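Everything below concerns the one structure shown next.
Take a look at chain A:
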Amino acid sequence: MRIELRDIRKYFGPVKANDGISLVLEGGRIYGLLGENGAGKSTLMKILSGYQPPDSGDILFDDQVQNFSSPKVALGKGVGMLYQDPLDVPPFTVNDNYLLGRDNRVVLDYKSAIQELQEMTSRFSFELDLQSNIEDLSLGERQQLELARLLVGGAQVLILDEPTTGISAEQKDVLFDSIRKLAFEEGKTVILVSHKLEEVQELCGEGMVLQKGKLVGKTELPCPNEKLVEMMFGQVPERGERTEFPLGQPVLGLVDLHVTTYRLSIRDVDLTLQQGEVFGLAGLEGSGQRILLQACAGLLHPDHGKILLSGQDVTGLQYHRMQDKGVGYAAAGRLEEGLIEGLTLAEHVELAKPKHRFFIDRSQLNTTTESKIDQFQIVGRPDSTADELSGGNQQRLLFALLREKLKLILLEHPTRGLDVRSSNWIWDQLYQRREDGTAILFMSADLDEIFERSDRIAVFSGGVMSRVLETKNTSVDEIGHLIGGQA
Partner candidate 1 sequence: MDSSPLVLTLASIILASTPLIIAVCGEILTERSGIVNLSLDGTMLMSAMTGFVVAFETDNVWLGFLGAMGVGAFFAFIVAFGSIRLRQSQFAIGFVLTLLGDDLSAFLGQNYTRIPGPVVQHYAIPILKDIPIIGPIFFNQNVIVYFAYILVFVTWFWLFRTQPGLRLRSAGDRPEAGFARGVGINFQRYLYTIIGGGLVGVAGASYSLNIKIGWAEGLTRGFGWIALAIVIFGGWSPIRGMFGALLFGATKALATYLQRTFPEVSVVAFNAIPWVLMILVLLLVGSDFTERVITVAPKSLRRPLQRFLKISPPQALGSTFVED
Partner candidate 2 sequence: MKKNLKWLSLVMLIVLIISACGGATPTEAPPEEPAETEAPAEPEEPPPAAEGPFRVAVVMPSAINDLAFSQSMFDALTAIESEMGADNFEFDFSEGIFVVDDAAAALRDYASEGYNLVIAHGSQYGGSLQEIAPDFPETSFAWGTTVDTFSDQGINNVYAYEARSEQGGYVNGVVAASLSESDVLGVVGPIETGDAKLYVDGFVAGAQATNPDVDTNVNYIGSFSDVALASAAAETHVQAGADQLTGTAQMVVGAIGVAEENGVAWFGTQANQTSLAPDIVVANQVYDWTVVLDEIINNVKGGKLGGEAYALTFANGGLLMEYNPDYDLPAEVKALADETVQGLIDGSIMVGEAPPPPPAAEAEPVTFGMILVGPKNDRGWSQAHHEGGLFIEENLPDSTMILFESLNPADKPEATLEGVVDDMVANGATLIFTTSDEFEEDTLGVAEKYPDVVFINISGDDALTGEAPSNLGNIMGRMEDLKAIAGCAAALQTDTGKLGYLGPLINFETKRLAASAYLGARYCYENFRGMNPDDLEFTVTWIGFWFNIPGVTLDPTEVTNNFFDSGADVVLSGIDTTEGIDVAGQRAAQGAVVWSVPYDFEGACDNSPDICLGVPYFNWGPAYLDTATKVGNGSWVQSWDWNPPYWDDLTDNTRTAVGWINGPGMPGEGQANLDTFIASLASGDVNVWSGPIFLQDGSEYVAEGSVATDDQIWYLPQLLQGMIGPSE
């Protein structure tokens, strides 16, 4: 099938998300769609998959103008989109989720559903427990399930939005194999939306680069990374070089830590972090990294074991006490976890201050906020509300709100969804903190980031933490094995 996009425009108020994009996509090929954050990739794909209508422009399949009023219609025409966060229904069972929107009979036919699913999973060698609930599956498994669903639904065009975020290296390999199979054996059109140049280079035959809502370039792949980067950013950004930093006194000590939660427990964690150290936690999402971070932050409490902060036993202290002791925590959710919709930047700054007066001194607060805005290069005013900020600025605000003089900073996905330049800037800020003797413990779904930024690495798998690895003495392969649960 030949797909043509003609002069697609989509404006959100003053923002031109898509500003006259025209593209032609052929069957049997894999395309990479690249671009900085906010370049318009997601919008374009949402338009193609029927999730949003364009303000103007046409979508043509084999020269026929299509009108996708909804994703359902789009899928009916053969366009399926696999989101980074799969669009499934977590409380449903695998079967229910699979059947939702598929079967038009009133009473559900589980038998054929199971049969179809089994066929599909074996075709792509996915391993899925069909009896479990979606929320008990890993992100990779959920993606596989979505993929299976889209294919059964007759997708000819597959759009994959950051599909490798948060899945294991092995799952990634399985996924890429299936994608190739689909494109080359079954003649489907595949569009991969990604930040990760390596993945795009590895998988795609043609790259298309968006910048500020416009298509700025096309290239056959593979090609030199520099070319792609130049197309995306206009110039190659400085990669923050990680410098060796002399480590100081132990800051964080975890002794035989056990933490139990409703869904997962972590066991037998022993770990020591020194001043100035950056420690990365790798692993599939939901393998226990987050539990460890939250335990260190005082958000979860261990069943047994000890947490030492600068040699002091802080086991069982509440989050706010830990904050006072010099522990900073930034969750990944931003507006869900960390920032407050409807509150201004100034109000955020005031709330995050360690010491408060009873009455708020508005003018002083404004001054403080202004200086934070300058320091963290936030695009906004003291009286802008948090929800008015763009994603990157929200992340900057989150870091601006971390207290000064912290002993330990705990981070979840510090640069998720950010472009390379923003990521670098953020890590520069973090590295500066090391000067004060701050240790950083972070988790990321991005193995590159972990490799690039950490001094040492540990991998979580099913609640068990692997041995601690020196970054310079390990390899992506080794980590990949560990992520897959092999020692």
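The criterion applied here is as follows: a residue touches a chain if its C-beta (ideal position, glycine included) is under 8 Å from a C-beta of that chain, and two chains touch if they have at least 3 such contacts; residues count from 1.
The candidate set was assembled so that all candidates are chains of the complex that A comes from, given by their letters.
What you see is a predicted model; the values in this text were computed from it and never measured.
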Task: Of the listed candidates 1 or 2, the one touching chain A in this complex - done: 1
Task: chain A residues touching candidate 1 - in the complex, by the definition given at the top - done: 51-52, 70-73, 75, 81, 87-92, 96, 99-108, 260-262
